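What follows is chain A.
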Amino acid sequence: MLAVVIPIALALQGLAFLLTVARLLRGPSLPDRIIALDTLSINAIALLVLYGMVIDSTLFFEIALLIAVTGFIGTVALTKYLQRGDIIELR
Partner candidate 1 sequence: MHPMVELVICVLLLIGSGFMLIGAIGLARLPDFYMRLHGPTKSTTLGVGGVVLASVVYFSVRGGGLSLHEMLVTAFLFLTAPISAHMLAKAAIQHRLPVIERTRGRAWTPGRSVAEADRDDTECPGPDHP
Partner candidate 2 sequence: MNQALLLPLLVPMFAGALLAMMPARRQTWQRGVSVAASLALLPVAVWLLCVADSGAIPVVAMGNWPAPFGIVLQLDRLGALMLVLTAVLAVAASVHASCGDARLGRHFDALFQFQLMGLNGAFLAGDLFNLFVFFEILLIASYSLLVHGGGARRIGPGLHYVLINLVGSSFFLIAIGILYGLTGTLNMVDMGVRLQALDASSQPLAVAGGTMLLLVFLLKAAAFPLYFWLPRAYAGATPSVAALFAVMTKVGVYAVLRTQALVFGLDTGPLAGFMHGWLWWLALTTMAVGAIGALAAREVRVLTGYLVLTSVGMLLAGTSLQTYDAWAAVLYYLPSTTLCTAALFLLAGALDTRQEPADPALERPAGKAGGRAVKRPGMRMEGALFLVAIVTAIGLPPMSGFIGKTMLLRATLGPGAPAAWPVILGASLLLLVAASRTGSRQVWSAPYVRHGVRSPGRRVVLRRWKLACAMFLLAGNLALVLFAGQVERYVDATAGQLTDTPAYRQAVLGTPAQGD
């Protein structure tokens, strides 16, 4: 059963990934691109977890975890740049 479902899951997620990439490419605004990027990192987490199951290895958990812990910072930096320009301000 798993052997059937996993490719399906992979396909669904792959499609999700591609759609999100399309949004990244299409924009039209910068926040649109950033949101696509943010979503892509979440997709990537799911893909990594899935891939860990595919190859029966727990070694990919940490990658997913690190994306979850640090991935949003890119979004924060870019959005803050759009708002304030300087992302590390004096006060």
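We adopt the following convention: a residue touches a chain if its C-beta (ideal position, glycine included) is under 8 Å from a C-beta of that chain, and two chains touch if they have at least 3 such contacts; residues count from 1.
Behind the choice of candidates: all candidates are chains of the complex that A comes from, given by their letters.
In this text, all values refer to a predicted model and were calculated from it rather than measured experimentally.
K.L.:
Which of the candidates 1 or 2 touches chain A in this complex?
P.N.:
1
K.L.:
How about chain A: which of its residues touch candidate 1 in the complex?
P.N.:
The touching residues are 1-2, 5-6, 8-10, 12-13, 15-17, 19-20, 22-23, 29-32, 34-36, 38-39, 42-43, 45-46, 49-50, 52-53, 56, 58, 61, 64-65, 68-69, 71-72, 75-76, 78-80, 82-83.
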